[in-house]
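After the structure tokens below, expect a handful of questions from me.
What follows is chain A.
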Amino acid sequence: MNIETITLLTVFVPIIGSFTIPLASLISKPVRSAWAVVLGAATALLPLFLLPTAFAGGETILRKEFILGLDFILIIDPLAIFMSIVSSFVGFLIIIYSLGYIHHEENQNEYYLLVVLFIGSMMGLVYSGNLIFIYLFWEIIAVCCWRLIGFYRLKDFVRKADKAFLVTFFGAAVMLLGFIQIYGSTNSFDLTMMRGTVIPGTAVLLILFGMFSKSATVPLHTWLPDAGVAPTTVTALLHAAVLVKIGIYAYARIFLYTFQLPGDWPNIIPILAVISSLVAAAAATVENNFKRILAYSTVSQIGYIFLGFSLANEAGISGSLLFILMHGLAKAGLFLCAGIVIHATHKQDVREMGGLIKTMPITAIAFLFCAFSVIGIPPFGGFFSKFLVIMGTVQAGHVWLAAVALFTAVLTMFYLFKVFSQVFLGEAKVAAPEKTKSMVFVVALLAFLSLVAGIFVSFPAKLAEVATAHIGWWLK
Partner candidate 1 sequence: MIFLFIGLPLVVAALLPLIGKISKRVLPDLLANAVFLLLLVLAVTAGRQVISEGPVLKQLNWLGEPVGITVAVDGFSLFMLMAISLLTLCVSLYSIDYMERYGAKANYYALLLMMAAGMNGLVLVTDLFNVYLFLEVAAIASYALVAYGLEHDELEASFKYLMLSVIASAAILISIAVLFGMTGSLGFTAVAAGLRSLDAKFVVGFCAALFIMGFGLKAALIPFHAWLPDAHPSAPAPISAILSGLLIKVSGVYALTRILFNVFGLTPALSQVLMYLGAVSIVVAAFLALGQKDMKRLLAYSSISQVGYVVLGIGIGTPLGIAGGLFHLFNHALAKGLLFLNSGSVQHATGTRNLEEMGGLAKRMPVTAATSLIGSLSIVGVPPLSGFWSKLIIIMALVQAKEWPLALVAILASVLTLWYYLLMQRKAFFGKLDEKWKNVKEAPFWMTASTVILALLSIGVGLFFSAFIKSWIQPASDVLARGIHLALGSWGI
Partner candidate 2 sequence: MIWQILLLSGVVLFSILAILSKDLIKSAISLALASLFLGILFFQMNAPYAGVFEISVVAGLITVLFMLTIALTKAEGDVRESKLARLIFPLVFVAFILIDVLVMKGLLQKVPALPETSESGAFGDVLWKQRTFDLIGQLAIILAGVFSVLALFRKRNKDE
Partner candidate 3 sequence: MNNTWFLYMAFAAGLLFVGLYCLLTMKNVIKLFIGIEVISKGVSLALLATGFVKKNTLLAQSLVITFIVVEVSLVATALAIIINIYRHTKSLDIRKLTKLKG
């Protein structure tokens, strides 16, 4: 198989495959679940074959011409490969975890369909080299999310799903206007053709709006905590691995890889990112709902990633790339731990939990590991990414922003420990053992990977370095 075939398969196997899941369920439910796992595994495996290409640092472009410049273009470069490996892998783990988690729920067909479609669309988005196709996959993902958030069908849940969909759609629509403005001045949607173009400030504003809404950055973030009503698997998928990274990825693809930012934008975006990070961390400190805390924490960490990319220097970019990986692993781990806890205790409020380390030690340790990674404690992976981002910030001359970002890190430390103490330590208020093996396994694996990714950081760091060199081609 050549590179193009692999990439096309990566994108279309899950997308088309997802629609066969309901068909598979006609045979039997286990077959359906197994088929979903197979699809997830295929999606996770396929991009791994692209790794050699990624390390080589080249890019391959695949193009199918359509009218009006709406060509279907795939860019296969280190950035895309990096992102696709991270997303598909976490997605795959989440499918495995789902086997246990939604075992007793209704609408499983829809669930698996949407999850696999979600992952597939993510692959599509990651490789897309045309603004409109980025938007296209972006919206497919939004639809999947909307259904998944409202998965339990309760009235309020569905309302929150609608809120999430509306806010992200609003942002995306505004972003589309930005894309079209670019089209208006360049007559092209093709990212590969427009590299190095300086785009107008309004377009930047419009596009940023979309990215912020999708990546849940202040002030368009409140849908994300509300989206916590979804099944935990979904929130993990949404918050940790895939969804919120879309906006960031698009930032890298659009503003780093392709266009140049005009005027003061390179100085404004870091400030926005840091404010977002700080406000969300503060909110996480105040919140008491387990999943909402983690969701706010996600918003906060996303701020870091934005910060890194917006600095437009090597340390920042490769820091953010690593951050995507590390945060994906660790935050997915945290959410899935929360999932195990909530699944077992049927409670969401951390004040009502306690002492669970006795009955679910693996979950507790995994939670702690992932928390360390999110905080940025070596040797966990999160340390390197956060460190690089801070380095980049200072290098770009924003010492104050770096200080605020570090203050945010202190807040992160504070609330994560608060949660850990409240949930796992202290008096046991509810006894709830770890039940499902597949869930615990996934959580432990994620925690372990967070650690391994830190200890053997040089491998992902190399990839991030290649990717940075590739997208930051304008950095001498």
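As a working rule, a contact is a pair of C-beta atoms (placed from the backbone, for glycine too) under 8 Å apart; a residue touches a chain by one contact, two chains touch by 3 or more; residues count from 1.
In picking the candidates, the idea was that all candidates are chains of the complex that A comes from, given by their letters.
Computed from a prediction, not measured in an experiment: that's the story for all the values here.
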Complex member in contact with chain A (any copy), out of 1, 2 or 3: 1
Touching residues on chain A, where the partner in the complex is candidate 1: 66-70, 106, 132, 135-137, 139-140, 142-143, 146-147, 150, 153-155, 158-159, 161-162, 165-166, 169-170, 173-174, 176-177, 180-181, 183-184, 187
